[in-house]
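Structure incoming, see below.
The complex is shown incomplete by one protein chain, all other protein chains being positioned as in the whole.
What follows is chain A.
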Amino acid sequence: MSFTAPDIAWGALSPVLIVLAAGVLGVLAEAFVPDRARRPVQLTLTFGALVGSIVAVAALWSGVKSDGGHDVLDGSLLVDGPTLVLQGAIAVLTLLALLVVADRTATGEDAFAPTAASVPGSEYEELARSKGITQTEVYPLLLLATGGMMILPATGDLLTLFVALEVLSLPLYLLTGMARRRRLLSQEAALKYFLLGAFASALLIFGVALLYGYSGSLRYAEIAVAVGDPSSLDGLLLVGSVLLLVGLLFKVGAVPFHAWTPDVYQGAPTPITGFMAACTKIAAFGALLRVYYTVFPGLQWDLDVLLWTVAIATMVLGTVVALVQTDIKRLLAYSSIAHAGFVLTGVIALDEAGITAVLFYLLAYGVATIGAFGIVWLVRERSVVPLGAAADGDDNTLADDEGGDLRTTVLGEATHLSQWAGLGRTSPVLAGAFALFLLSFAGIPLTAGFIGKFAVFSAAVEGGAWPLALVGVLSSAAAAFFYVRIIVLMYFTPAAHEATQEGAVPATAAGTPAAAEPAAAEGTDVALATEGGTTAVATLVEPSAPTTTTTVVPSEGLAAVAIGVCALVTVVLGVFPTPVLDLISDVARFLP
């Protein structure tokens, strides 16, 4: 038996390799670079890797455009047009997300726990906090997740698909649990994400096994041939393909596999939520597109039932549940579920226009999402506490704030909707950008979201799926309501103190995380929460003592750049989408 080394086209692999190699280097840097230099080194490395990856995609572009692409590593990676578009989009959006992640704001604190491994509320944690420790391990984790995302839609092999899914998921589970504030909520989210994600991975790998059993191969192309060739093993094929799709639908957050989305979006550090919402969705939809377009076209009639049901349920449920949300992060989570439904209508269209439409939609949505979460990251609670009372979190002293001897502490994100009231007056530019992103989510013309929506709906109608487009349009109309509600809050509602007294924002000024925790975790951590719990109750019965106000912390500059770029792209893609649409549609063909 002789082993022939595969011929590796390093150039075609470079977008992925650069990112993954930089991720590994980043891990080494964590170990060997001295503490003080770590942040600049990690930032430079991450930034450089993403830019390098974008350059690599650009360098491959013209070749793929002329010859339609080719497979690398014997089909493990398919470097074709959609691959490059998706990898480019993921790299660009990660770059934007990185700017938000890296921003420590004027408070000097990033979004991540000083020691993620410490037990919330322990002395060790308090020690780490008081020493002002900050971690930089998020950067390599971010790069590794990005590497997985770039492989996921590019692969033409079911086993690689599974590996890529894990490579992108594991760092995300970790990142989810690393929030600096509301750590119990964050850790709970991470655990939920991990458990449900592991479950979905199991379903996916089971589907892969069944498909292998049916076709005798893991390659997309060979399975596609076997699909067109009916045999007695149809049961294996059907169950296998459904399980495979379920695994991917879980990652895009489609109903009924969406249960993790609101909790994880809420619990994860806000900059990570933005990254996750934008980039995971792109990667998973990319993989879904490739699987649906190249492996299962022969099964379309059977799978349509599943996908139509999922798409309709996703649009309707995402919209309806979002209507009643009171937390901005949960609201954006449900809105992202609804958006997954809209994108699915484009996937189902099953034609070339559908590919372009889906890719454009994902780009428009991703840009607005990163911008929106970037803004959520900057809108904070601020406690108004007399000096000396801050450390023990005792609320008896809170009622009197006329002494002039006040200390204000910037706390975590002000995520309750009522805290956003009047933002349009206090920070008009930020609120304007947020309103723009919301209008783009709602699909109002002259924003990128509209062109995206128009493209997927017209692809759906063209593909004969007009009932889906109709449901999509109706849920868009309903969805407009909750987007507009936030605009009403920001612009037309005065930022009265009464708004914070409705019991919705019970968290008081808290020196210790244990006191801040229960309000956020909504009573799930009662054991830890006795002190904070009574505080919250006390605030409820004593409405004349506003303890937190909403403030916008100035960004260090990085997040401001990211938000500005996102806003600009949202407008430009809304008014002059032609260059990008042409760019995508030029290459929107999958390798068989």
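Here, a contact is a pair of C-beta atoms (placed from the backbone, for glycine too) under 8 Å apart; a residue touches a chain by one contact, two chains touch by 3 or more; residues count from 1.
The rule we apply is simple: contacts and distances are computed from a predicted model.
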Requested in this report: Consult the UniProt record of the chain that does not appear here and report its protein name from "ABC transporter ATP-binding protein", "RNA polymerase sigma-70 factor (ECF subfamily)", "Transport permease protein" or "NADH-quinone oxidoreductase subunit M".
Outcome: "NADH-quinone oxidoreductase subunit M"
Report summary line: Considering the complete complex, of A:Thr115, A:Thr493 or A:Thr549, the missing chain is touched by A:Thr493
Query raised in the report: Which of A:Phe257, A:Phe285 or A:Phe457 sits in contact with the chain that's absent?
Result: A:Phe457
Query raised in the report: Of the listed residues A:Leu439, A:Ala495 or A:Val587, which contacts the missing chain in the full complex?
Result: A:Leu439
Report task. Spell out the interface residues on chain A facing the chain that's missing from view. Result -> 356, 439, 442, 444-446, 450-451, 454-455, 457-458, 461-462, 466, 469-470, 473-474, 476-477, 480-481, 484-485, 488, 491-493, 576-578, 581-582, 585
